[in-house]
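Take a look at the structure below.
All protein chains but one are shown in place.
Labels A, B and C are assigned to the chains in the order they are written; within every chain, residues are numbered from 1.
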Amino acid sequence: MSEPLLNVEGVYRSFGGVFAVRGVDLTVAPGELRGVIGPNGAGKSTLFNLIGGQLTADRGTITFAGDRLDRLPAHRRAHLGIAIVFQGARIFRGMTALENVMVGAHATTRTGFLRGTLRLPPHRREEREIRQRAREALGRVGLADWADRAAEALPLGQQRALQVARALCGRPRLLLLDEPAAGLRAAEREALAQLIEELKAGGLTMIKIEHDVAFVTRLADRVTVLDLGRVIAEGTPAEIRADPAVVAAYLGTAA
Amino acid sequence: MRSRVVRWAPGVVVAAGTLALPPLLESGHLSVYILLGLAAMVTIGLSLLMGYAGQVSLGQASFYAIGGYTAGLLSVHSFPPVLGLLAAPVAAALFALLVGVPLLRLRGHHLAFATLATQLILLSLVGQADWAGGAIGLQGIPRLSVGGYEFAEDISYAYLTWAAVALTLVVAHNVVASRSGRGLRALATSETAAAASGVPVGGYRLAVFALSAAFAGLAGGIYAFYLGYIAPGSFPVLLSIEYVVMAVVGGLGTLWGALVGATAIVLLIQVLNTVGTQPGMPSYAPSVLSYAVYGLLLVVVVLFLPHGIVPAMQRRMTQTLTVGKR
Amino acid sequence: MSELVQYLITGVGGGCAFALVGSGLVAIYRVTRVVNFAQGGFAVIAALTASTLLASGLPHGLAEGLAVAVGALTGLLVGLVAIGKPGTPPGAALIVTLGLGVFAYAVEVLVWGDQPRSFPGVPGAVEVFGARFQAHYLLIIGATLAVFAGMGLLFTRTDVGRALSACASNPYAAKVVGISVTRMGLVSFAIGGALGGLAGVLVTPIQLVTFDYDVTLIVGGLVRPALTLAGGLLLGVAQALVAGYGNAAYQMEVALVLMLAVMIWQAARKPIAQEEPA
Partner (left out) sequence: MIEVEDLTVRYGAAVALDGVSLTVGAGEMVALIGPNGAGKSTLVNTLSGILRPVSGRVTIGGRLAQVPEGRQMFPDLTVDDNLRLGGWRIRNRDTGPIYEVLPDLVKLRRRRAGLLSGGQQQMVAVGRALMSRPDVLAVDELSLGLAPLVVADLVRHLRELNSERGLAVLLIEQNARIALDLCTRAYVLEAGRIATSGPSAELAASPEVAAAYLGVAA
């Protein structure tokens, strides 16, 4: 097996004394699409925020392509190549769809306040390049025709796609997706699944949190199952489906 | 091509009007024109801060004061006045960086409270500082001179002020349109998503705070040279609120809004002053009138024109245009 | 020793006023999420009303009571303008209250002129541990304690109080059970007005009514009830001590820096990501 791209080791995080994530290990190889599933309150979103930098771990280490991540602020992690598609619609209101996506290029561009204010030639060049990349990213998620619309005026499905475009515009090495299919119509879900498959074919490493079991098992190479803040199983989708502990914890009913 | 002309036309008209106006104004009106320009500079900065970066400041007049005192003190101590003028925005920005590090941990109304408190502390300290003239103020500030040219007449201050307004407008416009500006506008609605896109949220908040302070500081510097006298009483808390009124009335998130808002309020104050100083009015009439009108204006605009005058007009215009096309 | 006791008591007396105004602000904030920048105006209007009523011959007690009622009514009016229009977000309502606070100042000057006013409080002086101070301080402290106890009972023992707590902690659930969140918001504005009014009426006999209520407003940065009481008292005592032992001129700076420090300390303890709506 090749050197892992992301390595999470023994990570803990508590809120007000209650551990949401306790001792989670997770290793993701380059090019892999990893699914993370678990019932509500299993710690999926907390784990996701620990990798993305929205939360810091109480204990444990996270390394990404050889760099220690766990003490870095979120924007530095973005500069290292981690991009995030949040649950819901965290878009930038008051900006057009294109401008939203252009923000995504922030991590890989560098014009500062001064050069931007003086409008020096390197800045103009970079602006052209960012615009170009943003248009490409919009095209890739099928939003090319929406570029000049206000982002908040897009329907939910398009807002989710917009977030994906914003993430892609930063040319990430690792893409985190938090329940990307939630709330989408069947057709939108299908389009999203196809996009993810294309990205995977292009070699992008992804971690995808899901509630919808069918959706995740269809796409993922490997699946990690969380319950009550711990990893209770890990394996290929087929192995996970056959694991009785998973079925019990995840479906957990028999009422 | 035509759309380009349409986009630039209002700016050109305004600029031409601005240049043509000073020689036509009598001296009383000229001083209003200068004060209007100064207010516009502060409001442009505040609009950048509130409208684009989503940070509320109720202490913008403190940066105006820092600029004024920096310019005043330097030139009173026989430094070349032009150095004072250049130092004014720098000192204001440095002060903003200094207080911004702790204060910008706060958000929303907490930040509003904290900037208000900062201004009160500053005014009170200046009022007790003998080296700055104490409560009586700093007197005998020389007129501004650059090279051999002395800004002796009001009309030269009018041109200086409006050149500075143009400068702040251009800087603000370029910042908003740049990569950093996009980062600022992004963090105004979601700091989390902005940070995840690589925007250093804390640093940017601090930078825009300092930039808005620099605009106010530059205005304060010109003010000190123009009046030749400044005191803590020249920068009351109400002045800070006035800037917020100007920014909100004109419309947050548009630079033209800041200009329109400042113009509307300054002209309104003049009308109220004229009414308030009519014979038979009590001595406090002008201030009561202006307080009452500010208050009502703020309430009415927020409740019924929540985006301010300029965006409301723009919407009205696009509506008429699209209806016309049908 | 006697000096220290004197400063402590006068400080607590002043601090009670801060605490009352501040807790009015907190009551409004918790129920409506609106920071009421017109809060200081309630104290001033009530105090001025009391001075007029006393001057026109009304007995003590009745005059002050009516003045507090006027404070409550003012609070209700401010609330109607600030949150009465459906769909007004808290941030916009904040700016509305700022406007109303400025407007209130104009009304005050128009009705009462711009000269400071005062009226007598409880006459006489008291001696404790060799420290002499005006007996009125005891009234302030006693009344504040009674009001805080009463508020505690109101919020835990009455249905309206429970409904107010409900709106504060979970407005969605309050709507689910059929509580009108707007109406409860107006009730909280009236309570805020009454508390502010009480502070104004209590404090005026020991210090002139001035329009400088900015410091008091800062207490509102402390939006937790217990912190407001503690913060108000601390502020009062710190001011009295600085004025007594140090330089009276720096009273206000001390108060403001203290408030800022507490606000920043509070902010540093909570992560931002959790506050943003998705």
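By definition in this document, a residue touches a chain if its C-beta (ideal position, glycine included) is under 8 Å from a C-beta of that chain, and two chains touch if they have at least 3 such contacts.
In this text, all values refer to a predicted model and were calculated from it rather than measured experimentally.
Chemist: Give the labels of the shown chains that the missing chain contacts, considering the complete complex.
Modeler: By the stated touch criterion, the chain not on view contacts A, C.
Chemist: Which residue among A:Arg71, A:Arg110 or A:Arg241 touches the omitted chain?
Modeler: That would be A:Arg241, which touches the missing chain.
Chemist: Which candidate, A:Leu69, A:Val141 or A:Leu184, sits in contact with the chain we can't see?
Modeler: Of the candidates A:Leu69, A:Val141 or A:Leu184, A:Leu184 is in touch with the missing chain.
Chemist: Decide which residue listed in A:Arg119, A:His211 or A:Arg230 touches the omitted chain of the complex.
Modeler: Of all options in A:Arg119, A:His211 or A:Arg230, contact with the hidden chain holds for A:His211.
Chemist: In the full complex, which residues of chain C touch the absent chain?
Modeler: 159, 162-163, 165-166, 169-170, 172-179
Chemist: To test your reading of the contact rule: which positions on chain A touch the chain that is missing from view?
Modeler: 39-41, 152-156, 179, 182-186, 188, 211-214, 217, 240-241, 246-247, 250-255
Please note the rule applied: only the chains that are shown with their structure count from here on.
Chemist: In terms of Cα-based centroids, which chain occupies the most central position?
Modeler: B
Chemist: Give the label of the chain whose average Cα location is farthest from that of chain C.
Modeler: Following the centroid criterion, the farthest chain would be A.
Chemist: Averaged over CA atoms, how far is the centre of chain A from the centre of chain B? Could you give it in whole Å?
Modeler: Chain A and chain B have C-alpha centres separated by 41 Å.
Chemist: In angstrom, rounded to a whole number, how far apart do the mean CA points of chain A and chain C lie?
Modeler: Between these chains, centre-to-centre, one finds 47 Å.
Chemist: Among the residues of chain A, pick out those that touch two or more other chains and give their numbers.
Modeler: 54, 86, 90
Chemist: Would you pick out the residues of chain C that each touch at least 2 other chains?
Modeler: Residues 273, 276 of chain C touch two or more partner chains.
Chemist: Spell out the part of chain A that touches chain B in their complex, as residue ranges.
Modeler: 52-54, 73-75, 78-79, 83-84, 86, 90-95, 99-100, 102-109, 111-113, 116-119, 123, 126-127, 130, 163, 166, 170
Chemist: Once bound in the complex, which stretches of chain B touch chain C?
Modeler: Residue positions touching the partner: 102-103, 105-110, 112-114, 116-118, 120-121, 124-125, 128, 190-192, 237-238, 241, 244-245, 248, 282-284, 287-289, 291-292, 294-299, 302-303, 306.
Chemist: So in the complex, the part of chain C that touches chain B is made up of which residues?
Modeler: The touching residues are 35, 81, 85, 88, 91-92, 94-96, 98-107, 109-110, 113-114, 214-215, 217-218, 220-221, 249-250, 252-253, 256-257, 259-260, 263-264, 267-268, 272-273, 275-276.
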